[in-house]
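With one protein chain held back, the other chains of the complex are shown just where they sit.
Right after this comes subunit A.
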Amino acid sequence: MAIENAVSAEEIKVDAKKMHISTTDVAIDIIAMHKWYGEFHVLKDINLKVMRGERIVICGPSGSGKSTMIRCINRLEEHQKGKIVVDGKELTNDLKKIDEVRREVGMVFQHFNLFPHLTILENCTLAPIWVRKTPKKQAEEIAMHFLKRVKIPEQANKYPGQLSGGQQQRVAIARSLCMNPRIMLFDEPTSALDPEMIKEVLETMVGLAEEGMTMLCVTHEMGFARKVANRVIFMDQGQIVEQNTPAEFFDHPRHERTKLFLSQILH
């Protein structure tokens, strides 16, 4: 079955040996979580336990609540019922707890959300300096380390507006990594990119997976899901409809809705 995506599964090289999943260490635990936008019930009875080192891809039609769900994990969205525990800290109205969780959870957005008035280097050092109180010099060293890892150290003194979309998204990943997060959330990180740039961003994400980062990715890159994820979650109408290993998920979908969805995106 061929997968039509900018980057096919064959192009993604993964060294699976390094990817270790803990059996005891729970990174995120979502229990019977509900969310409403006013009267509209967007998320219904979400239950999801993520172990340390897991790489989860969340897919589903637009409006199915994928983004909303991962945005609840760092409290960009507030849930109204149920429990979300991240790294042992439960998310409540306690602002201090929320900031603690956000420090440990990195997030990459569809539209990058870099700070246009700051240089690439300043984008990367801002949070370490102000939130972690890292000395400026050390923060810059850390930033340069991660900019090298995403392969754009030479852009450090430019502004986001001078970079291509793919470069900006890699900066956004480096910016998150500078905070040394234990969990990374990706909210459609390649959806706003030209086909030529998707590959460079996916490669960066594969590199992170190989280092054992706990990752939750909302993405339509099915090649990436097949090769990198250890679990694929399918959502529709605000609920988790099906989850399975990628091989089973793509080759033997069980729910009718999943079959329909896959038949529309795979040819």
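A few comments on the model shown:
The working rule: contacts are C-beta pairs under 8 Å (C-beta built on N, C-alpha and C of every residue); 3 or more make two chains touch, one makes a residue touch a chain; residues count from 1.
Basically, contacts and distances are computed from a predicted model.
Matching "Nitrogenase molybdenum-iron protein beta chain", "Acyl carrier protein", "Amino acid ABC transporter permease" or "Cytochrome c-type biogenesis protein CcmE" against the UniProt entry of the left-out chain gives the name "Amino acid ABC transporter permease".
Summary of contacts with the chain left out: across A:66, A:102 or A:227, the touching residue is A:102. The missing chain, though absent from the display, is touched by one residue of A:121, A:179 or A:228; that residue is A:179. Although one chain is hidden here, its contacts on subunit A can still be listed: residues 74-76, 99-100, 102-103, 105-107, 109, 111-117, 126-127, 130-131, 159-162, 175-176, 179.
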